[in-house]
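Only one protein chain is missing from this complex, and each of the others stays in its spot.
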Amino acid sequence: MTSGEVEAAVVPARGAPSPGTAGAEASPTSRPPVPVMPDVPRAAGSTLDQVAFPPRERYHDMVAAFRDAGFELCADLCAVDYLTHPGRRLPEGVRPERFEVVVNLLSLSLHQRVRVRVQVPEDDPQVHTLFDLYPGVDAMEREAFDMVGIRFAGHPDLTRILMPEDWEGHPLRKDYGVGRVPVQFKAAPGPR
Amino acid sequence: MTGTPPEPDPTVWSTTETSEGAQELSTRGGTGQVELGRELGAVLRLAEGAVVDPDDIDIERRDDDTMIINMGPQHPSTHGVLRLMLELDGEVVLRTKPVIGYLHTGMEKTGEELTYVQGATNVTRMDYLSPLHNELVFSLATEALLGVELPARAVWIRMLMVELNRISSHLMWMATNGMDLGSTSMMIYGFREREMVLSFFEKTTGLRMNHNYIRPGGVAADLPDGWEDDVQVICDTVFERTFEYDELLTGQPIFRERTEAVGGITAEEALALSATGPILRSTGVPWDLRRTMPYLAYDKVEFDVIVGTYGDNFDRYSVRLNEIRESIRIVRQILDLMPAGDYRVQDRKVTPPPRARIDESMEALIHHFKTFTEGFRVPEGEVYVAVESPRGELGCYLVSDGTSKPYRLHIRGPSFVNLQSLPVLLRGGLLADAVAVISSVDPVMGEVDR
Amino acid sequence: MGLEDLQHNFLTGRLEDLVKWARRNSVWPATFGLACCAIEMMSVGAADYDISRMGMEVFRASPRQADLMIVAGRVSQKMAPVLRQVYDQMMEPKWVISMGVCASTGGMFNNYAIVQGVDQIVPVDVYAPGCPPSPETLLHAILTLHEKIRTGHIARRPEGAAVGGDRPPAGWVPQAPDAVRVATPR
Partner (left out) sequence: MDQYLPIFLLFLLGILFAAGSFLASGLLGPRKKPSAAKTAPYECGIVPDREPPTRFPVRFYLVAMIFIIFDIEIVFLYPWAVIFRQIRVFGFVEVLVFAVVVFVAFLYLISNGALSWGPAKRLHEGMPPRTSDSTIARISADSPTSGRAA
């Protein structure tokens, strides 16, 4: 997927909420536009985020397109495990999977944030790395791998970052116990 | 449930093995090209796809000439349990790899187990130099999902406490930075002023640290009577003291020699590495969330965004020193503009009834009991809120599934991301400069390892 | 001048008391600041709550020159072996103050990442409660330690702290610190 065929991601003027799902214009090869869902209106005074849901194949190009559209800084990247909460609000045309990688991009020139949420299936938790676009996500991707077990193809040094090296299991998965030592007067709530 | 932890086997007495295998720095031969480039601090060259070959490093020593040492978890100048693996050629630092996780507390997992009412106590222990910022970002995220509108006084009290917390955090940084560069008197002065701010916190919130004062729905208690005088005293004293620090440090040749032209970074590299806060501003990029994406009531107070020129240690020191003065300027304006009214939102869904009412009405008692046992429910949804903490953009990504416990709580720690600029900053400097640079990045390991 | 007029002073003191007096008045802590408690430990070292009144203001970085390890903060699974290694490298006589509830019992973080109580790794002499313990609490813990040194035996470690030590005292089955990586959930 060469980045030549730039996915023209519509970046709405500041503050003006873009209409429902007609976010990105269809690119020349008339692929279905990437669904964009206006975010929950946040506390007063803060700009409205855009949330994009690209399919896994076009995830890397969409972020590249956003980067060229003026989003210089990748603020945050984290992975979420939706095992026990499948019925979450998603725009139609997006098939909910178990894992989700959420990338938060920030534009200093437009004072705008955009969130890219890509669905990652359970059987093959693999996503292309963003290291070549934003060298800053290297540690965040390692943390996502360490905590939730999402592999990032092309990452230069995909090892654990927070847990000891010989640790098994990915703690932030919903089927991973809290590891709570039973306490005398307080029954150990939640998965043991 | 799979993955439940087995009982620890008491008889096994294993020897201490502390090596972290692949997380550590390996020899130059044993490292991949791209990873080698990253450790060498070649940030931007990689973006254009140019590949770093080990031989073109400008130090001609082969692998076995250089020394790989641990600036390890227990080290006086790594500001907590940061472990830096450095490859040294004599005194010059070639490669750096931060190994972190020595303070990993599983706070995001614990966050998913505590209700929203208890959530602030867990989050406040992440960045223990500015705990009120963590509580603020968690409360703003919860209120964004709840769609709750705060009374004006709550907003202004939060802003007052958060700015005072920025002053105490920067004072702490001035103290430890002075200590790292050899000026013990700076440590004593810095802590002396910080104690004044902490005593005001203790008076208002009841604790010196980990206050749990800013909660979803407002603040825990109103400001004590006569708070204006205390804050006025703090502002006046700390404001003159900043000129004393300036005189103590800036004129000193040793301090200048160890901070000028040391640990420089350009604006492009800082942006590429997602560094925010004083590191980004010291390179000249005027990005301060209080100004560009105002939250609370920052658009109603005037203050300046401090921007450096060269992006080296001296600039970061000057940016933080002047940010103390800007925060004092903000606090002085808050003193005049503090509105009257409620300090918590009166929406019964979020705020428990006042203690006195519980004795009178049964319904208040039930409501009080329900709030503190099961907690209030937050509508389903996800939100990302970011505030400007003393170290950079502190973000909170909150996913809620409609129950009274967050489904996923991810905190974007500014120090976690700023630490990645260490290979760029330390490259080519002396080992003694590494001490000065780590202190100027001001990492707080609580929010790095979460 | 009968025997009863003798004041207890340098000339009449027993050698053992003098050694204990010297030890407890210059206990040098090792910088083992982990988390929030470390900030409170530093403010105890600074001007307002000055521990140099007790001869402790010198925070020795290397364990070779330290007598006391104040475990200030939560001990994670990854940090446990490092803590054990630094403890082993400290010179005798050495004491441990477990500062804060996270170090003493895992505190509010009862999960996979935190060692539930540092006494599973090193023998602890004094536990300082609080989260974080206010400087006064830490000073109280230090004074308790001084009392313990004054009344303790000069050579052997006090009872009940033989965990990881050389030989457990009689009548107390030592719960040897199970793997220094405690309860590694799979």
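Read from first to last, the chains carry the letters A, B and C; within each, the first residue is number 1.
By definition in this document, a contact is a pair of C-beta atoms (placed from the backbone, for glycine too) under 8 Å apart; a residue touches a chain by one contact, two chains touch by 3 or more.
None of the values given here were measured: they were computed from a predicted structure.
Note on the undisplayed chain: of the listed residues C:I51, C:V71, C:V86 or C:A103, the one touching it is C:V86. Residue-wise, the contact with the chain that is not shown comes from B:G308, picked out of B:P131, B:G308 or B:G392.
Between the chain not shown and the residues B:T121, B:S199, B:T250 or B:S404, the one that touches is B:T250. From the set B:T115, B:N165, B:S318 or B:T371, the residue in touch with the chain omitted from the display is B:S318, counting the whole complex. Screening B:L103, B:V262 or B:V448 against the full complex identifies B:V262 as the residue touching the chain left out. By the touch criterion stated above, the residues of chain B touching the omitted chain are 16-19, 58-59, 64-75, 83, 89-92, 246, 250, 260-262, 264, 267-268, 271-272, 284-287, 291-292, 302-310, 312, 314-315, 317-319, 321-322, 427-430, 433. The omitted chain makes contact with chain C at the following residues, 62-64, 81-83, 85-86, 88-89, 91-92, 166.
We take it that only the chains that are shown with their structure count from here on.
Placing every chain at the mean of its C-alpha atoms, the farthest one from chain B is found to be C. In this assembly, the C-alpha centroid of chain A lies 45 Å from the C-alpha centroid of chain C. Chain B and chain C have Cα centroids lying 29 Å from one another. Residue positions of chain C touching 2 or more other chains, listed in rising order: 77-78, 111-113, 181, 183-186. Within chain B, the positions touching two or more other chains are listed as 3-5, 20, 101, 104, 106, 109-110, 449. Interface of chain B with chain C (complex): residues 3-18, 20, 72-76, 80-81, 101-107, 109-110, 121-122, 125, 128-129, 172, 175-176, 187-188, 191-192, 194-195, 198, 208-210, 445-446, 449. Interface of chain A with chain B (complex): residues 39-47, 49, 72-76, 78, 80-81, 84-85, 88-89, 102, 104, 106, 108, 111, 113, 115, 131-140, 143, 147, 156-157, 159-166, 169, 171-173, 175-179, 189-192.
Across the complex, chain A is touched by residues 1-5, 19-23, 32, 34-35, 37-38, 43, 46-47, 49, 100-101, 104, 106, 108-110, 113, 140, 143-145, 147, 149, 271-276, 285, 287, 292-295, 299, 380-386, 393, 395, 397, 399, 401, 407-408, 410, 412, 416-417, 419-420, 449-450 of chain B.
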